[in-house]
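In this view, the complex is presented without one of its protein chains, the others remaining in place.
Residue numbering begins at 1 within each chain, and the chains themselves are lettered A, B and C in the order written.
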Amino acid sequence: MDLFVLTLAIPLVSGLALAAAGERAWAPNLNLIASLGTFLASALLTAEIVAAGPRFAFGEMFFIDSLNVFFVALTAFVGLTTSIFSGPYMRNEREHGRLTAARLRLYKSMFQLFMFTMLAALTTNNLGILWVAMEAATLTTVLLVSLYRTAASLEAAWKYFILCGVGIAQALFGTILLYFAAERVLGETGNALLWTHLVGVKGQLEPTVMALAFVFLLVGYGTKVGLAPLHNWLPDAHAEGPTPVSAVLSGLLLNVALYAILRVKVLADGAIQSGFAGSLMMGFGLLTLTVAAFFLSRQKDIKRMFAYSSIEHMGLITFAFGMGGPVANFAGLLHMTLHSLTKSAIFFAVGHAAQKCGTQVMEDIRGLIKINPVIGWGLMLGTLAILGMPPFGVFASEFMILTHAMKHHPWATPILLTALGVAFAAIFGKVQPMVFGETHLKRLPHAPAITPVFVHLALVLMMGLYIPPYLVRWFHEAARMLG
Amino acid sequence: MSISGLLWQFFAIALALALAPLLTGWVNQCRAWLQNRAAPPLLQPYFMLHKLFHKDVVLAHGASPLFVFAPYVVFGCMLLACAIIPTLSTDLPFAPAADTIALVGVFGLARLFIALAAMDIGTSFGTLGGRREMLIGFLAEPALLMVIFTTAMISQSTSVATIVETLAHGDFVINPSLAFAGIAFTFVSFAENARVPVDNPATHLELTMIHEAMILEYSGRHLALIEWAAALKLYAYSCLGLALFFPWGIAEGDSAAGLLLAISALIAKLAVGGALLALIETINAKVRIFRAPEFLGTAFLFAVLGLLVRLLLESRV
Amino acid sequence: MFALLPIDVLLIAAGTWLALGLAGLAAPRNFRYISKVLFPLGAAVAVLAGLTSLSFLGSGAETAVLAVGLPGLPFHLRLDNLAAVFVLLLGFAAAGISVFAAGYFRKGEGAAPGLLCLQYHFFLAAMLLVLLADDAYAFMVAWEGMALSSFFLVTTDHRHAEIRRAGYLYLLIAHVGAIAILLCFGLMASGSGDYTFAGMRAQSLPPFWASAAWLLALLGFGAKAGLLPVHVWLPEAHPAAPSPVSAMMSGVMLKTAIYGLLRVSFDLLGEPLWWWGVVAMAVGLATALFGVLYSTVQSDMKRLLAYSSIENIGLIAVALGLTLLFHAYRMAALAALAMTALLYHCLAHAGFKSLLFLCTGSVLHATKERSLGRLGGLIHRMPWVAWLALAGVIAGAGLPPLSGFVSEWLLLQGFLFSPGLPHPWLNMVVPVAAAVVALVAALAGFAMVKFYGIVFLGRMREEALKDAHDAGRWERAGLVWLAVLTFLLGVLPTTVIRLIDAATRQLLGAGLADKVREHGWWLLAPISPDRASYAPLVFLAVIAAAVLLGRQLVHRLYHGRLRRSPAWDCGYVFQGPRAQDTAEGFSQPIRRIFEPMFRMERHFPTVRDEQPYYSVKVEDHFWNWLYLPLARFADGISRLIIRLQGGRIAIYLLYSFLTLIVLLLVARP
Partner (left out) sequence: MSTVVPLSAQLINLFAAVILLLAFAMLAQRRVLPLINLFALQGLTLCLSTLVVAFSTGQAHLYGSAALTLVLKALLLPWILHRLVRKLQVKSDVEGLVNIPTTMLIGIVLVMVAFNVALPISQLASTISRGTLGIALASVMLAFLMMIVRTKAIPQVVGFLAMENGLFLAATSATYGMPMVVELGIALDVLVGAIILGVFFFQIREQFDSLDIRHLEKLKER
């Protein structure tokens, strides 16, 4: 069977099945198996694409090239580790009485459907379908955010829904404008939203229209990426949703939204020829980075803080892609990968920590290293990794971004330096006493599923010291494609 | 390094050992005369030393080996200082071992040991003396070094022998910088040798003493060594001052005639110098300990002025 | 058979350290295995590294490339003479410290020994890699690895909030410094985009950008070295760490920062500008004076030593400034003189400061006490530690005939010739700077007397000190090793200078070795014996002869009788150990004379006090002048910015709306 079809079908079918089946004993296993299956299919698909080059599926509706296949693999991988993590985590939540069986069913089903929408958004060749999938991704996660049905989680979900809904509406307007511009070149063949066709004629697209379209798309999808000042939904949703959801929101949804912007940027760049899109992204990136860094220092809730850290990194990545060129794009892609691995690892550790301490308030979490050294070290190393400490890989991409900025946009470096310094001071200052220090809590008897944390961190560590050549080739190709 | 040179070197050391107490005695005598007191005999310091060497050492219970060891080190340091300062001749085999900067180091080493020894017994006066000594030390050292810098710049050398040779035997040049340096050096020597107005070697008044406070617990041969070392230090400073600022008469080679002349010149200069020292001590009052920074600050100022004058007026000669 | 190059040996050494660290994790709680097997092995590796670089010194550079790192930028490594001097320092200092550590870490104290072993050996390996790195990425990875591993070591005892705070401050400043270094590399590579050091060497920057890069380097490396005003972490972190770690940080890690500065200033940037020298000298003088003044007023023995490290780093920076000046004006011989002073002081400080920190470790173990006010008289209980510490104290006070004096002597010699500078202002101001150096040296003597006198001499201020025990065998061995190094560095300056001359020659194209070699191995005369000379062996021999002869003569001519009695103390009857000076009392003159330099909080007792007490707390002005305003500023900004997140969805929508409208109105391609 076609690997691509499998990759998309497994989450869709299992999501529907989980919704239909209800909370049975085998449901968690099905969830896990489905994620595993998706991952295996995507891994094989990746191998196939790497070996045989880009391909279409379902006519020209889906298109897998070296840019998105690596996001597909990453998405499936994080999806898998999140399922592994969420098994014991959700069981504990249920034991604590925070969730009912019905909600667990909702969670599993929606999780798989969310994976489906992500994968569809990544692989579609049609910018309209991309929009549809992005909207669907919002819809599948909005109920997950309010899973606990607390006042705060409802509020968070409502804001998430409204803000992202409005944002995505703007993206639709942008898509319409894009279609409008494309139709003038490609004619009414129905191919005018197909990226593979668009990219061929990107130089002929009307610059004025493309500029407006890009603005709408950037503001629209940028809302989902969490670009300041459109980011306001993000911390609330991350903090109030269940931790696995925070992990995938941070690790995957933001990436996919950014991916959508990147696809459009290629077209805008081709049409406008003046670095307009790049400057806009750089501006947004810097603003986001700075704003998020200053938000960090006043956080009290641990998940909220790491949500802001995600915003910060999205800003950095946006900045990198804004700079453009093979090096910066390479760095941006690398940073996206590493950020999703690291951030989801952190959320796993945070989830366990918060569960053990029974709170998300950082002042009440102390001495994790005594309560559970594995969680403590996981959180510590994850934090250090996300802060860009070598030898973790995040440093590698930050190294490239900073040095590239130094070379081409030296004016931006003081801002970058300030923001990174402030972020470091804020995050590390909060995490250190949580991990170290005295605590009155006792060690808990049962061990958590902490393997995903260390698998992620090991990967991140490896990328800091050694990026396998095939990965490099692949990144290079993707970076070149982005222009 | 010739045999005769070595001999003259040892002779210079022996002369220092012999003359140092005499100088102290001479200063004391002059001072007594100036103060209308009956003067002790000129040889009184020798009697003192002899008496002290005879006495048993009374060692406090808490004394550590460092306490016993320190007087010898101090004595050795002062001896070394006397060995490298050209008292009679500039051709000293030991002189290359230490230049003026190292000389400051030697005094510093002695100071460190005596201050540590003062703290060793653990009495209130000992530590008090130790800290005051170190205080004077860090105030005096920069000034002394600036003085040395001034002279060193004139001769393009920090070696004492070379400086003296340059100053004594070069063309006669009026060096106003040397006047400043000389004043600064005088100030520093008063402080370093525990003299009025910084310290009073004749008092055991608790609140004012510095040097005496440090050696309160010493007795017998240890005390004798320390007193002798103090005399040597005075001698060394005097000789250094004389060598730097009144270098005439110091022999360059090791001819017997030159050295004889040098000895007589030295004794004459020391006699005058000692009398002047007594005079200055008499007409000044001891200042409070916290006026000492001002006193030595002035010395430092003079030294820096000397340096600047040297750089401004004399450098492009 | 293929021959192992020195660089290979060093790489193997680094690898072995990493392996030893991981081996510690294999049995993290097996105490004997870790302390008596792994640490001594680590010491052996350190000796090997030291010997390797010893044999290497003087040969041409060797390079290697490791197959890790970034794509297109694998780890480039290079062993040249500059690196070799610092590897020598690292190896020999680390050997002593590791041996000491084998006896130092005790059961049941703080973290699991395996973890400590891991962090410690990673720290060593990272430092070695810093010295060997030959491209920006490898350097940064090693540099931050060094910061990270030492951070974990500093917070070994993380139960105390102040230790955590110290660690936090340390890592924060280290990280900011690292970003500055990264930007410096970025600047240096900006033309070619080649991030290897070879690439940076090959290109020359315009003066403006070269200066920017140099200033960034000064900031970045200064943050690690402890230069003003980014020194604040140092007096917090060094006391917080376990003593071997303090020794390693102070003795070795600070020197890696100096290494970095040298590398950037002389190797990578090409021709330095003269005013860099002025900046370095000004910063160095300020740092040295600040460090020594604060060192004299401390009441915690490790803090005292930490500030003393700041002082020494300041002196090294002064030497750097002098070198830069001379080099910029092409006075090669003098530049070589100043550079030799610099390198010599690095070596000397590594020896004596490690020694002193280790001594405080032994004291800490024996007494559980760090506060000077509760120590005293330990020379009676801990003679080994006390006598070995004396060597460190003499060297630390910069007195002959030990190591600290040689470098200060060389430095002052350098100053003496600064009037030759062809610049009307400089040749006047620079010699005066020598006076500050002299003041610093004298004050260092004050601090050292205070340290030694209060800890080891006098009477025991607390009853509990009677149970203090001397250092164990391992600790003693480590101390002896470092003391011997300090002694050798003190009495064999010509030999050492001939060793480090290769580095001077590499950086400046001129060296002292030829001159030095002319006058025999015992006489140090960098220019000519007429101008200046120093022969520590003769020096030592005269003093030793005087001591021995004096003793023999006195005993022979008179007698050697000795009686014991209570101390006299001017006849005062009450003589408790409390009557001795406290640490605060001892430094009272300094506080008084240099009052404006300190920020003091004092409490004076009054007549009516029920329980009268006196207390004084000395704080760093820089907190109030720089750090607190910065923190307040950042806090103020973040207070403003968080208003963005006011909770109202309407406002959020408004942001989105306004962003859109603004962009639509301004977006013109």
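Rule of thumb we're sticking to: a residue touches a chain if its C-beta (ideal position, glycine included) is under 8 Å from a C-beta of that chain, and two chains touch if they have at least 3 such contacts.
These numbers were taken from a predicted model, which means no experiment stands behind them.
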item: Chains in view that touch the one left out, judged over the entire complex; value: A, C
item: Of A:179, A:259 or A:454, the residue in touch with the unshown chain; value: A:179
item: Contact with the hidden chain (one of A:5, A:36, A:50 or A:169); value: A:169
item: Identified contact with the non-displayed chain, of A:142, A:416 or A:431; value: A:142
item: Residue, one of A:77, A:221, A:276 or A:295, that touches the chain absent here; value: A:295
item: Contact residue for the chain not shown (choose from A:193, A:217, A:406 or A:463); value: A:193
item: Interface with the unshown chain - residue positions in subunit C; value: 642-650, 653-654, 657, 661, 664-665
item: Absent chain, residues of subunit A that touch it; value: 61, 126, 128-129, 131-132, 135-136, 139, 142-143, 146, 149-152, 154-159, 161-162, 165-166, 169, 172-173, 175-177, 179-180, 183-184, 188, 190, 192-193, 206, 208-209, 212, 236, 239-240, 295, 298-299
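Just so we're on the same page, only the chains that are shown with their structure count from here on.
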item: Most remote chain, CA-based centroid, reference being subunit A; value: B
item: Intercentroid distance (Cα basis), subunit C paired with subunit B, Å; value: 35
item: Mean-CA-position distance for subunit C and subunit A (Å); value: 44
item: Residue list for subunit A, restricted to those that touch at least two other chains; value: none
item: Set of subunit C residues in contact with two or more other chains; value: none
item: Touch list for subunit C against partner subunit B, complex; value: 376-377, 379-380, 386, 390, 393-394, 397-400, 405, 409, 412-413, 415-416, 419, 427-428, 431-432, 434-436, 438-439, 441-443, 445-446, 448-450, 452-454, 457-459, 523, 525, 529-535, 538-539, 542-547, 550-551, 554, 557-559, 561-570, 572, 575, 577, 579-581, 585-590, 592-593
item: In the complex with subunit C, residue positions of subunit A that touch it; value: 158-159, 162-163, 166-167, 170, 207-208, 210-212, 214-216, 218-219, 223, 228-230, 232-233, 235, 272, 274, 276, 280, 291, 294-298, 369, 384, 387, 389-391, 395-396, 399-400, 402-403, 405-407, 410, 413, 417, 420-422, 424-425, 428-429, 432-433, 436-438, 464-467, 469, 472, 475-476
item: Residue ranges of subunit C in contact with subunit A within the complex; value: 67-71, 136-137, 140-141, 143-145, 148, 155, 158-159, 161, 164, 167-168, 171-172, 175-176, 179-180, 182-183, 185-187, 189-190, 193, 195, 634-635, 637-639, 641-642, 644-645, 649, 652-653, 655-656, 659-660, 663-664, 667-669
